[in-house]
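In this view, the complex is presented without one of its protein chains, the others remaining in place.
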Amino acid sequence: MLEQGKIDSKQAIMLMLSTILPTAILTVPAVTAKSARQDSWMSIMIATTVGLLIARLVVVLGLRFPGKTLFEYAEEILGKVPGKIVGLLYIWLFFLYIGSGVIREYGVFMVTAIMPDTPIIVFHIVGVAVVAYMVRNGLEVLSRFNQLTIPTTGLLAIVFILSTKDMKLARLLPVFDAGPLPIVKGSVAPAMWLGEIVTFAMIIPYLIRPREAHRVATLSILLCSFFLTMSILEALLIFGPNVTGHWIFPAFNAVRVVSIANFLERLESVIMVIFMLGGFVKLGVFYYAAVLGSAQWLGLKDYRPLVLPVGVILVALSIPLWGENIVEVLHFIGQVYAPFALIVLEVGIPLLLLIVSLTKGKGGESDA
Amino acid sequence: MIVLLILLFAGIILFEVPGLVKKKMWRELAAFLAYLLIGMALSIPQVLGVKLPNPTKAIEALIKPISELLK
Amino acid sequence: MIGFRKPIRAKTLGRGSQKSQGNIEGGALSSVSLKNLVLSPDLETNLRQIKTILDRCSDVVYREFVFAQNEEIRLALIYTDGLADKVQVSDQIMKALALEVAMAAPGQEITKARALEFIKQRGLCIHQIKETNKVEDIIDAILSGDTVLLVDGHATAIINGARGFETRSISDPEAEPTVRGSRESFIESLRVNTSLIRRKIKSPNLKIESMKLGEVTATDVAIAYIEGIANDKLVAEVKNRLGRIKVDAILESGYLEELIEDNPFSPFPTVNHTEKPDRVAAMLLEGRVAIVVDGTPFVLTVPNLFIEYLQAPEDYYERFIFATAVRVIRFLSMIISLVLPSLYIAVVSFHHEIFPTTLLLNVAAQREAVPFPVFIEVMIMEMTFEILREAGIRLPRPIGQAVSIVGALVIGEAAVRAGLVAAATVIVVAFTGIASFTFAYSASIAFRLLRFTLMVLSATLGLFGLVSGLAIIAIHLCTLRSFGVPYLSPLVPTIGADLKDVILRAPWWAMFSRPRLIARQEQIRLEQGLKPSPPETRPKGKG
Partner (left out) sequence: MLKKITVFILLVLLTGFLVGCWSREEITQIAIILGTGVDWTADGRIRLTVQIAKPGSFAGGAEGGGKGREPASWAVSAEGKSIEEAERYLAMRVPRDIYWGHCITLVIGEEMAKKGTRIVTSFFLRDREPRETMWVMVAKGEAKDVLETHSNLEKTSAQAAGLLERMKTGYSVQLREFAEMLASKGVQPVVTRVEVKEAGVTPGSEQEKKSPAHKQVEITGVGVFKEDKLIGWLDAEKTRGLMWLKGEPMEGVITVPSPGEPDKEVSILIRRGKTKIVPKYDGKSLRFDVKIDMEGDMVEQQSLEDLAKPEKIKFLESGMAEEIKRRCNLALKKAQKEYAVDIFGFGNAFHRKYKKEWRELKDRWDDVFRQAEVNITVAARVRVIGLSTKRADVPEK
């Protein structure tokens, strides 16, 4: 096997949390609140349902082929050539795409919100360099680093509690104002983010107890949607639906408002640190999946030689792939890539794989 | 800028290749070089200011009906 | 590592032997030929041989005399002056053999052939004797302080363990002072040190294995562990790593530390050292292995976890609530000593929005007259602090005090008054410096180094640089292992039961098990249910 390390279920849950949440908290509230307004939390509910289904799908698939990742069983199910094509799709259109997207989102965030005079490419290069070091050391280090930094997510909850002073529950009323359509529209983006649980397919083989994969995936999705709901609610309760939809990073603006006793205020740097550490892990997971996937796709004995070249590709893709300016980036994330990834890569292909494997009778009986 | 980029690539090659050659991992070396070439192909034109066709547009066209719906 | 040391060793030895051993039969005496040399029955030959080998060693004493009972039996005593116990040598060996040997049996003559047997059994009043016929062992014994007795007509020498060299007396631990707890510290003598450990752990399971390391110095090294608690694999690994070592000299345990580390390029030490016997005993009881080296009061313990630097021996002697509180402070100081200056740089030169308004205005007012950018300013102050610290250690103690006072006065007060540095900078640097002394010294060295790197990063990229730097440090810590144990455990990977002794110091009655990753599996430290509680019926006292 390419990866010697093993991780336990708790680490896996935390890893999945960091795989989904960091950018979700940053970007999703704005996209969702734009269409679903004060009913955004309902969008998250829908998205959670979709996410749970995808999680179930991925785990069922993964458990049918114990010890194998998405790339390996895709070939086994579909045959060599179609399997390779599916693999290629995932490497380039999912892992590398989202990986570069994560870089871009963080670059954009840093440039617009924190340090406007620094060229965005600097953040991209430094970020990828840090993450490359992590990825080269394998899954174990990745999940340990995550375990080390994830307690900072707890700060989000603290910030939420601190900002209750400025919140008004009335801002969520009236419920179900504009009917179901905007809510469904608003749920596409969070569903795509929660659907990133597909990455779990790369990690199932390295679980110490693969039997617990179902529990891991379900819990991850539920925790993610909890934090996501919290960050959307925070922005909505502070700014109301009219203003929230117009911020680019509502969670960030919400934190700027917190002020306790004239001293505990200006906490946005705390949030920036949380976002950054989370971003490192998120990028790490997709980076790792791309590297490991490529190594399996090419049948290599070691994935580490690919780490640096893939890093270069990630940086190179991050600027042109997601649009020239922030408007294009936001448009592309919300209206183009989210539905595409959701339909094709997160639901479509896994479902296809499962159906084919069931009809062909391939793979062991899953315990689900 | 271009000099920096080439230095970077040289650095990466120096970093990885000797070990691979020593261990006789030819397949890995080939994969490494292939990926690095892709990386070069993607980054050097950007530094030089040449615009490459963007796969984004294809996805955009593919997904157009749905994105219209989401507007 | 071993590869490039070898030629150096061969060279020095070769040169030395060429000069001194030119006249010996069979050419130059190398370490190889020394290994094969054996004694001959002739005393003269033996003495000549040893004298040639120990040529120009003026501290070696050769004392030839005859046996009291039979003057034909010639004896020779060889020892190193200063290393052997003179009283023992003259009273128990010389006097016993030359003057006071009792009659073996009435009328029974002691012949030359029976001399060795007789001396061994009835002549010597020494507790520890050993026989050998190898020249190498003899030389080794002489240089270690033992006394060698050669008997004419026998190709066997008797090594008398009558060492008696000067050692320092056991004193207070200087590098690790504590308020409560044992005041002993190790000294330079290996035997004394192992005895200190043995006095704490009177169990037959405490094994102390010894070996000699260093081709030239032949330093005694002992490995101590408790059989049944220490993991067998760990013990084997330690022996294996020590066995691989081929160097000319081991002058301090630091030599060994660098040779057996897991990751030699890491700034973080992965082998711990201490000069407190009680600490070593505690480490052994947790399943660690201790390496005692002759000639240094610092005993190495492996495997080493990061959290050990946050634990002080006192934590276990003081009440647990207080110990926990102190650990929290130590933990905070550790973070402060790593990031405070860089955070200050980042905030003052990039992220002014972090300060509350009044504080910002205050800092701005202080910095108004300062001619340097804050990075340079902090760098200068940090360097000054480091120089002062180093000077404080190096200088003779009375002067050291003066230097620190002058340094503090000049740099703190005058620099601020002159407007060269802002008062806030002085506060930040001084606070960082003091914080770095709250936890173990060897870790604080690593943190000090990294602090400067982080300062550069945050001066160029602000908080982004700082967080990136911290992330790299964190990743590095995650990759580190010490003798197979993840360096950050039990924090990461989290081991629930072991978290009782990380930031929290659980009361003794709650720490049931030994650390999972270090000791053998499922080790129970004490029985459950030892939590003390007041007796159900109060004793009837007065009042």
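The first chain written gets the first letter, and so on, giving A, B and C; residue counts start at 1 in each chain.
Throughout what follows, a contact is a pair of C-beta atoms (placed from the backbone, for glycine too) under 8 Å apart; a residue touches a chain by one contact, two chains touch by 3 or more.
Please read all numbers here as calculations on a predicted model, not as lab measurements.
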Given that one chain is not shown, which residue among C:G161, C:P373, C:G392 or C:P507 touches it?
C:P373
Among A:I91, A:A113, A:V216 or A:L353, which one is in touch with the chain left out?
A:A113
Residue ranges of chain A at the interface with the undisplayed chain
112-119, 122, 126, 129, 133, 170, 173-174, 176-177, 238-240, 242-243, 246, 253, 256-257, 259, 262, 265-266
It is residues of chain C that touch the chain not shown, namely 263-265, 348-350, 352-353, 357, 360-368, 370, 373-374, 423, 453, 456-457, 459-462, 465, 472
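Please note the rule applied: only the chains that are shown with their structure count from here on.
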Whole-Å distance, C-alpha centre of chain B to that of chain C, is 51
Euclidean distance of C-alpha centroids - chain A vs chain B, Å:
23
Chain A and chain C have mean C-alpha positions lying a whole-number Å distance apart equal to 48
Can you check the complex and tell me which residues of chain C touch chain A?
350-351, 353-356, 461-465, 467-468, 471-472, 474-479, 486, 488, 491-494
Counting only contacts in the complex, chain A reaches chain C at residues 8, 10-11, 110, 114-115, 118, 122-123, 126-127, 130, 133-134, 137, 140-141, 144-145, 147-149, 262-263, 265-266, 268-269, 272-273, 276-277, 280
Residue numbers of chain A touching chain B in their complex, please.
35, 93, 185, 188, 294-295, 298-302, 305-306, 308-310, 312-313, 315-317, 319-323, 332, 334-337, 339-340, 343
